[in-house]
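Quick one: this structure, given as structure tokens, is what I'll be asking you about.
Removed: one protein chain of the complex. Kept in place: all other protein chains.
Our next item is chain A:
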Amino acid sequence: GPHFISFLASPSALTGSALFFHYTWRRNCSSAVMPRITSHYTIFPRDKDPRWEGVEMERFADEADVVIVGGGPAGLSAAIRLKQLAKEQEKELRVCLVEKASQIGAHTLSGACLEPSALNELFPDWKERGAPLNTPVTEDLFSILTEKYRIPVPMLPGLPMNNHGNYIVRLGHFVHWLGEQAEELGVEIYPGYAAAEVLFHEDGSVKGIATNDVGIAKDGSPKDVFERGMELHAKVTLFGEGCHGHLAKQLYRQFNLRENCEPQTYAIGLKELWVIDEKKWRPGRVEHSVGWPLNRNTYGGSFLYHLNEGEPLVALGFVVGLDYTNPYLSPFREFQRWKHHPFVAKTLEGGDRIAYGARALNEGGYQCLPKVTFPGGMLIGCSPGFMNVPKIKGTHTAMKSGMLAAEAIFPKVTAEDPASETAGLHIPEYEDNLKKSWIWKELYAVRNIRPSFHNYFGLYGGMVYTGVFYWILRGKEPWTLKHAGLDSAQLKPAKECTPIEYPKPDGKLSFDLLSSVALSGTNHEGDQPPHLTLKDDSIPVANNLAIYDGPEQRFCPAGVYEYVPLETGEGMRLQINAQNCVHCKTCDIKDPSQNINWVVPEGSGGPAYNGL
């Protein structure tokens, strides 16, 4: 298999001892052959692959002033702000935006309670323009749940979770509306095309991006319909891929953007939409809970929002911090069993589930902000990570970061002589603007709340800390607490942990994984290399399964990873059901071996969320 080939290619293969090791590895494996899992060209380059000899690899290229990767709140706000400035100052500006989803909003997932601060700045007349902010928050409840009971916690003004003045939105619809505003202003939006590669000038600055190739078969060979992606060159490229973007991962390494910040920490959020019994419907009501079913040392909680858009719709979901330690934990099953709590069940009983989805979100806040500018580009939105964790809001800061980026870029890209040292423009003014803005003040004030959960009392210690230091002192304490380190390093070996007994889904309130995945509408072209690439195909069984009992079977909210028995002989193999992927990025974050590298599949693959 490929392991053999890559091993021989390494210098150590030349020594006798290395060959001996290889021989004994083969002997120790079962007589069964491990089928190859990974075939993607990022792991097996095509210039060394005989099947690609003679295939035309040149790409069509086009030039824009600004290229934006990602059609979410940050990317669209940046595009809109650029075009607004162009209109004001009567300058021409070509802005191109690429988005991997088939339509704007189809990969968007969030609670969400939108704080309209950034929107008020971007479009003071958003109401006249028909922005879908239809549900002002009218009631705000916070609870600590135990297995059977609920302890209400007063939602005092000044606490970060207080939602007065905010709107419950279906973020996918809001993003779709932003897309329409952007197109009206002349932004070229190309949904269904993923940015697959960063392009560089000779001087090392970013030149732009290339979209994904199409027509590569599952085994990595070219099909008849193979076509290269297209290159989009720009003076400056904005990367707004959302939480844990795959190109951002590459840029961190390339430009050393994370040398002065802590590694990002994350959570996974799972969400459903339910049509409930009209008698139970309370439009404008916001409910949050912590506690059951999570233990006090596992960060997480729930949300349940009553929308006001015609039918009795509620958006609900569950968030689990990805720094959890028990490899037997399944965020999906915690979510499903939370719905059986009497306080939650009474709202959902008699209702129908109509949508499901999941996405990783940032938890690191201030301590985890990387450098956001580099020659030829910048990072915006949840990609660098401006989410205010205790408020559980990141949309307003993502939008603002996009707007600040646009305001820093505009004078430079429209200048007669940009006077730049590098071919791709380096615009550090963006980072200066961020530090002077309300984003920075906000994130600084709440910086110690999430890390305060890393104490013996876990959740309760964190709540006490929030009450004392945030509510009273507004984050003015002079110290900055640290997070616990990489999420992927937090899992304890399976033998040190107790498996969790999850109840079987009842098919009315709780459901099985596969019928949930079907509701996400996710799909991919089947005949393409799995986009969940493994650096080493042998590690899942040797490490993840052997030591951690295969946690990816449990943390993936879409059933992508399955350990199945080998067809012949003894032992297990990892099966990757890439078509199920909902692009949540949890596996790339939580894999204890950090062997999984999520890359972008063929454009327009992935979930088909409608207003999630």
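The rule is simple: contacts are C-beta pairs under 8 Å (C-beta built on N, C-alpha and C of every residue); 3 or more make two chains touch, one makes a residue touch a chain; residues count from 1.
Throughout what follows, contacts and distances are computed from a predicted model.
Chemist: Can you match the unshown chain of the complex to its UniProt protein name from these: "Sorting nexin", "Electron transfer flavoprotein subunit beta", "Nuclear cap-binding protein subunit 2" or "Protein TSSC1"?
Modeler: For the chain not displayed, UniProt's protein name is "Electron transfer flavoprotein subunit beta".
Chemist: Pick from A:205, A:522, A:544 or A:595: which residue touches the chain that isn't shown?
Modeler: That would be A:522, which touches the missing chain.
Chemist: Out of A:227, A:277, A:407 or A:477, which is the one that touches the chain we can't see?
Modeler: Residue touching the chain left out of view: A:227.
Chemist: Please pick, from A:345, A:497 or A:608, the residue that touches the omitted chain in the full complex.
Modeler: That would be A:608, which touches the missing chain.
Chemist: Of A:354, A:464 or A:489, which sits in contact with the chain we cannot see?
Modeler: Reading the full complex, the residue touching the unseen chain is A:354.
Chemist: Which is it among A:46, A:100, A:173 or A:207 that touches the chain not included here?
Modeler: Checking the options A:46, A:100, A:173 or A:207, the one contacting the hidden chain is A:173.
Chemist: What chain A residues would touch the chain not displayed?
Modeler: On the side of chain A, residues 60, 62, 98, 102-103, 105-106, 172-173, 176, 190, 193, 211, 214-215, 224-225, 227, 229-230, 275, 311, 354, 518-519, 521-523, 608, 610-611 touch the unshown chain.
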